[in-house]
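Every protein chain but one is kept in place in this view of the complex.
Up next, subunit A:
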Amino acid sequence: MSRLTAWFSEGRSSGKHTLPFVVILLGVTLLASAANLFLPADSALYVSTYTITLLGKYLCYAMLALAVDIIWGYCGILSLGHGAFFALGGYAMGMYLMRQIGDRGVYGDPLLPDFMVFLDWKELPWFWLGMDQFWFAMLMAVAVPGLLAFVFGWLAFRSRVTGVYLSIMTQALTYALLLAFFRNEMGFGGNNGLTDFKEILGFSLQSDSTRISLFIITALLLSVIFVISQRILSSRFGKVVLTIRDAESRSRFIGYRTDRYKVWLFVYSAVIAGIAGALYVPQVGIINPGEFSPVNSIEMVIWVAVGGRGTLIGAVIGALLVNYAKTRFTAIMPDAWLFALGAMFVLVTLYLPKGLMGVYGQLKAKYRPTNAKESQV
């Protein structure tokens, strides 16, 4: 235990953005929650429950962006299939929430979820067993994405598949899962997915207090994951990961088994994506195969690109900004959103190769010439 605390305290110096980030994130979270709970609905500062849920959703996306950034920005592995891990985590949570409905479903079957009754199934498929236990479902939410990432990573990285080929394979992975989950026979609700959730751990999902709790839990977990990731990436492990991005073969000649490093980083990233998915589902109230769609996975990459890859904070900021823009934009001109997204990606790639965090760095260098010299040297 003391070794662990020592390990964390050592990393504090390296991530100078960590503390401000955590303070701001938790501060805003608490203020927004308090404004929702204690202010009257007609107050100017009142935050509606809708906004709280929206913010919670953004934070889940931020966590997902963190996962993509860890693997892409730091290790150079462009995964276009992180939506798969996110959705798998989401499905694990969705299965738990489905089983919590019990006999309050439309068909009133005490055991079988509605869609199974509709399909005339007589008993619960084996993989639905145990999903009524919260701890087991949460274990699955991290274990299933982690295991998939391990098997996929082990096969791909050991055969030294890199670059575009790997990206295409991840894309194919998520697309294959999309098609599989669309099938009714898979036992995951087919096209409609899992929805109509009632409660989580006995708390109604519709009540304000549950929504605020979920929002706060999401913010807390995002902070914890942020701190742990920062620490991992500033350790020697993180330095090795950077060498894999910049000169993998050199790293091998120094004696690092780069494939193993990549596999474990990929698993870590997938687990974060799974957690994000599990937090996402109770807040939006539905999980369906659409989450597996390749477009989603590409969108995640754009969040990270806009924010600035290779900086954890950039990934979070990118996810928040792009999703806020998406919310506003789809309200005004729903059809134009994908064009705007594409344009954003092109512009960022052309003019801001390091994303918004890169702009921040340039500005800082410009206005503090003495520092600029140091950082450039």
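Criterion: contacts are C-beta pairs under 8 Å (C-beta built on N, C-alpha and C of every residue); 3 or more make two chains touch, one makes a residue touch a chain; residues count from 1.
The working rule: contacts and distances are computed from a predicted model.
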item: Per UniProt record, name of the chain withheld from view ["Urea ABC transporter ATP-binding protein UrtD", "DMSO reductase anchor subunit", "Na(+)/H(+) antiporter subunit C" or "Pyruvate dehydrogenase E1 component subunit beta"]; value: "Urea ABC transporter ATP-binding protein UrtD"
item: Residue touching the undisplayed chain, where the options are A:54, A:147, A:168 or A:240; value: A:240
item: Touch criterion as defined above, residue of A:149, A:178, A:232 or A:302 at the omitted chain; value: A:232
item: Residue numbers in subunit A that touch the chain omitted from display; value: 3, 7, 10, 232, 235-237, 239-240, 242-243, 245-247, 249-258, 260-261, 264, 376-377
